[in-house]
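As you look at this complex, bear in mind that one protein chain is not there, while each of the others sits in place.
Each chain carries a letter (A and B) given by its place in the written order, and its residues are counted from 1.
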Amino acid sequence: MVRTARRAGGIAVAAVALLACGSGHSGGTAKDAIRVGHFASLTGDTATFGRSADRGIRMAVEELNAAGGVLGRPIEVITEDDRSVTEEARSAAQKLIQRDQVVALLGEVASSRSLAAAPEAQRAGVPMISPASTNPRVTEVGDHVFRTCFIDPFQGAVMARFAHDDLRAKRVAVLFDFKQDYSVGLAEFFRKTFEQLGGEIVADERYTSGDIEFRAQLTTIRSAAPDAIFVPGYYTEVGLIAKQARELGITVPLLGGDGWDSEKTLEIGGPAVEGDYFSTHYAADSDDPRVQDFVKRYQAKNGGVPDAMAALGYDAARILADSLARAGKTDGPALRDAIASTKDFAGVTGRITIDPQRNAVKDAVVLKIDGGRFRYHRTVSAQ
Amino acid sequence: MRPGTALALGGLGLAFVLLEWVLPRALNPYYLTILTRIGVAIVAAVSLQLVNGFTGQFSIGHAGFMAVGAYASAALSVYLGSEWLAALASALPIWLARALYFPIPLLVGGALAAVAGLLVGIPTLRLRGDYLAIATLGFGEIIRVVILNVDAVGGARGFALNATSGVDLRFEDLGAIYAVVALSVGVIARLAYSSAGLAFRAVREDETAAESIGVATTRVKVLAFVVSSFFAGVAGALFAHSEGYIHTNSFSFVRSFEIMVFVVLGGLGSITGAVIAATVLTAAPEGLRGLGELRMILYSLLLIAVMILRPQGLMGSRELSLAPLRARLRGRRAAA
Partner (left out) sequence: MENLLQQLVNGIAWGSIYALVALGYTMVYGVLRLINFAHGEVYMVGAMTGFYAAHALGVADRPSALGLAATLLAAMATCAALGATIERVAYRPLRRAPRLAPLITAIGVSLLLQNAGQLVLGADPKFFPPLVASREAWRVGSLAVSNIQLTVMATAVVLMAGLELVVMRTRVGRAMRAVAQDADAAALMGVPVDRIIQLTFVLGSALAGAAGIQVGLSNPKIDPLMGLMPGLKAFVAAVLGGIGSIPGAMVGGLLLGVVETLVAGYLSSTYRDAIAFVILIAILLYRPTGLFGSAQAEKV
């Protein structure tokens, strides 16, 4: 009797599980919508970045559709979750291309996942725009792969020059996230440029994203007595690093890249991040009414100030729409050419031009953390 | 040749033709990728079954051994293999060159993974208790850290199988992949149901009793573990060469957990169960995409529920076999 009950229970559980496997296909859509695919990490370790990018993209698409869409048709964004897993990015891209027949792909934030998916986009002749992957190799995959953000060589050099010229630092320590391609790349180019300028890297320490304890590395850095510390990591760790550095008595400024660009840096870092600098795409306190407008609208819709991923996603979506309009049609080669000829696009993350290597040429801004807020410090133009 | 064997061979031949030539033309690449992933999952699950199901030792770092196989085979292909393949291709028809070359990275990946299995297994399998679980989990993490540090295979940037000599290092021939899968499953099944397999199961049932009748328990456990790691390495190598780009993210604890779920749900001790579970649970998430976050929650709940309500999983320790069918047919004929 008990055994039968248990068996029945087991079968019921299995049945529910299989039923739940059901169809995950997105529901009915307007017949003439232009379908765009976004593959992102909505779950998993980098969920926070994927979701930000998705929010930015969706907001852009909503605004565009409210204004009549593109080529007289609404845009439909289909988002596929790759769960922060590399090969899932490839199958997410495949699914979007093959099953959903998207005309273009947006994604991904992480360079490793962009690298996994890009060959599929290239093979299928579907243009792909990465909003935030910074590894130079992503766009080298093929002529259908673009990006609308800086690449590591540029941003690394920006902060190296800033440290050397503005802060007059001669000795800098580096503390980077060796599990994240972004951080590794940025650190590498910072080191190269800084040493070229005559500076000295006095300490080179690492951590892993997800770590919460940095005192060991910071103690080693402290004994090297640097003039500044370059921390090209993500906001998920930066706040803590700054806090622990101050607790150990380190007073020199910390420098970073656009991975710092989020409210969480201020929230977690608190007074510890005062006086630190980082490079990013735009300043939320910029006078540019477009930026102000974007920040306000994003806040109203999603609550909270947009971070770099959200802003980049927003711009990537809008550049795609703009390219569609310029191409006049949705087929691959025409769209690809239109994206490639993007010039001086007025995005919230700057004036964007796509160069012959399919990377974005745009200015970087250096922000200073002052009085508990990000404040515009200076612009570094793209060379 | 017995009629049964002829039938089996015919069936396999048909399957090969289907996979190698028919499906790639009929299905779009998305479905072909899923089929490839199912093949990899089957090898991973069946190899884990040898240790967890047949020998009763709890290993939860299987993805670590897959990582060793994946990276070792990829490094071989990129740094040495592309030249060999190019040389072969210039002398032989391309299909023959590829058929001759690709077993090499698979075997090398498997061999290195087996060595890793030896290094992890010897200290931990000497002991009774569940230290193997933590040790294998730890090993999975250590191997990822080590790989991240090796710049030659990309580190945090991941590793793309791009050949220097222009040959295509990607191995996407479904027929050949499934040939490897079938071979792997065959070898493991043979081992599990041989006299060595009896020793495995003796250790699983009661290690002390087995020891007392002369079974060299530590050696048996290590053997199972090393063979299991070898095939995990093969699965990893298949994965690397079919994806074309690998990153340590793909070999995390979550992956080990997924493979473990295949084995447990299929039934600890059933090869068929592992195959079925691996197939269903690799294909299903593609349909589960809509659920997103709930997928892992569902897996965990399923695991707990199965353990409490039906611990033998789907197949228990039975295999799918044609024997009962044949017996029934024979019985009918006799009665007729």
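Keep in mind that, in the parts below, contacts are C-beta pairs under 8 Å (C-beta built on N, C-alpha and C of every residue); 3 or more make two chains touch, one makes a residue touch a chain.
None of the values given here were measured: they were computed from a predicted structure.
Asks: In the full assembly, spell out which visible chains the left-out chain is touching.
Replies: Computed over the complete complex, the missing chain touches A, B.
Asks: In the complete assembly, which of B:A113, B:V264 or B:A277 touches the absent chain?
Replies: Of the listed residues, the one touching the omitted chain is B:V264.
Asks: Tell me which of B:V22, B:I134 or B:A216 is the one touching the absent chain.
Replies: In the complete complex, the chain left out is touched by residue B:I134.
Asks: Sort through B:G11, B:P103, B:P123 or B:G186 and give me the one touching the missing partner chain.
Replies: B:P123
Asks: What is the set of chain B residues that contact the non-displayed chain in the whole complex?
Replies: Touch with the absent chain occurs at residues 52, 56, 58, 60, 120, 123-124, 126-131, 133-135, 137-139, 141-142, 145-146, 148-149, 208-209, 253, 257, 260, 264, 268, 293-294, 296-297, 299-301, 303-304, 307-308, 311.
Asks: State which residues belonging to chain A touch the missing partner chain.
Replies: 43, 45, 47-48, 51, 178, 205-208, 210-213, 215-217, 219-220, 222-223, 236-237, 239-240, 243-244, 247-249, 264, 267-268, 270
Note that in this section only the chains that are shown with their structure count from here on.
Asks: Hey, how far is the Cα centre of chain A from the one of chain B, in Å?
Replies: 35
Asks: Which residues of chain B touch chain A in their complex?
Replies: Touching chain A: residues 28-31, 33-34, 37, 148-149, 155-158, 160, 239, 243-247, 249-250, 254, 280, 284-294, 296, 298, 302, 305-306, 309-310, 314 of chain B.
Asks: For the complex, give me every residue of chain A touching chain B.
Replies: Those residues of chain A that touch chain B are 6-7, 9-10, 13-14, 17-18, 20-26, 42-43, 80-81, 84-87, 90-91, 94-95, 97-99, 111-112, 115-116, 119-120, 123-124, 135, 137, 178-181, 183-185.
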